[in-house]
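All protein chains but one are shown in place.
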Amino acid sequence: MTIENRELTFQTKGDCDIIDITSPVAKNIEASRVNNGTITLFVTGSTAGLTTIEYESGLLGDFRDMWNRVVPQDIPYEHNKAWGDGNGYSHMRASLLGPSLTIPFTSKRLALGTWQQIVFVDFDNRPRSRKIILQIMGE
Amino acid sequence: MTIENRELTFQTKGDCDIIDITSPVAKNIEASRVNNGTITLFVTGSTAGLTTIEYESGLLGDFRDMWNRVVPQDIPYEHNKAWGDGNGYSHMRASLLGPSLTIPFTSKRLALGTWQQIVFVDFDNRPRSRKIILQIMGE
Partner (left out) sequence: MTIENRELTFQTKGDCDIIDITSPVAKNIEASRVNNGTITLFVTGSTAGLTTIEYESGLLGDFRDMWNRVVPQDIPYEHNKAWGDGNGYSHMRASLLGPSLTIPFTSKRLALGTWQQIVFVDFDNRPRSRKIILQIMGE
């Protein structure tokens, strides 16, 4: 049984930037000593989240539209009144989507569907430098 | 420490079909060589999700009503314009609910409440053959 702690770092544009991280996640599994196990992805930060989606431009637009309807930017947030940074909606979206994702893999291959990609969603209202923790556990 | 990769396959009716998978999940733990550990459930596909709910008919109706309000079917989706399959809402619901669920168990017993069942939710707009990956890790 082996545990490896790795991380991904990258730049985002903010404003519901949706970044396909499937390939770097798969490469980290490939480079690890683990063939069968689980990878846990975790966002360090409170204005971004993780999920899976079919990464095609129509759905990426639909995803942004959904967030604009479900958790709008331009309504009053107590956070904005107190802190003046205008990203109350970013915090809410991140808490609702969630910071963690756990994906099994076998023989180094992630258990994803053909049209299913892993995405990091930056809900913040400005470009950010981001870090995701990847923990690979298995044998 | 042991890892076992198993899977569940089943047919759904689509259209927010909510399937109680608690019993087959428990049976897979029972049949495994692991007594204490974690089971990670993962949906392969981008139009279905996993969560827990008290599986009674009132709440199942309420759950469908909630999705109809939060992510409606009959609004414009860019995905539908591009692909014509009409399931843009299914993709959005699946990405919001999330594809993975991790549940601890001890002495083969899942850490569920008495009125808490594991459900697979098929958001697609047609019947589907589905597969869930079950990864059991522990000792």
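Just so it is clear, A and B label the chains in written order, and each chain counts residues from 1 on its own.
FYI, a residue touches a chain if its C-beta (ideal position, glycine included) is under 8 Å from a C-beta of that chain, and two chains touch if they have at least 3 such contacts.
Since the model is a prediction, treat every value here as computed from it, not as a measurement.
Visitor: Looking at the whole complex, which of A:T22, A:N35, A:T106 or A:Q135 touches the chain that is not displayed?
Guide: A:Q135
Visitor: Which residue from B:A31, B:I75 or B:A111 sits in contact with the chain not drawn here?
Guide: Result: among the candidates, B:A111 touches the missing chain.
Visitor: What subunit B residues would touch the chain not displayed?
Guide: So the residues of subunit B touching the unseen chain are 1, 36-38, 51-54, 56-59, 61-63, 65-66, 70, 96-98, 101-104, 106, 111-113, 115-116, 137-139.
Visitor: Considering the whole complex rather than only what is displayed, give the residues of subunit A touching the chain that is not shown.
Guide: Against the missing chain, subunit A presents residues 1, 3, 5, 40, 42-46, 70-71, 77-83, 88, 91-92, 94-96, 98-100, 102, 133, 135, 137.
By definition in this document, only the chains that are shown with their structure count from here on.
Visitor: Fitting the CA atoms of subunit A to subunit B, what rotation angle results, rounded to the nearest 5 degrees?
Guide: 120
Visitor: Just curious, how far off is subunit B from subunit A if you go by their C-alpha centres, in Å?
Guide: 20
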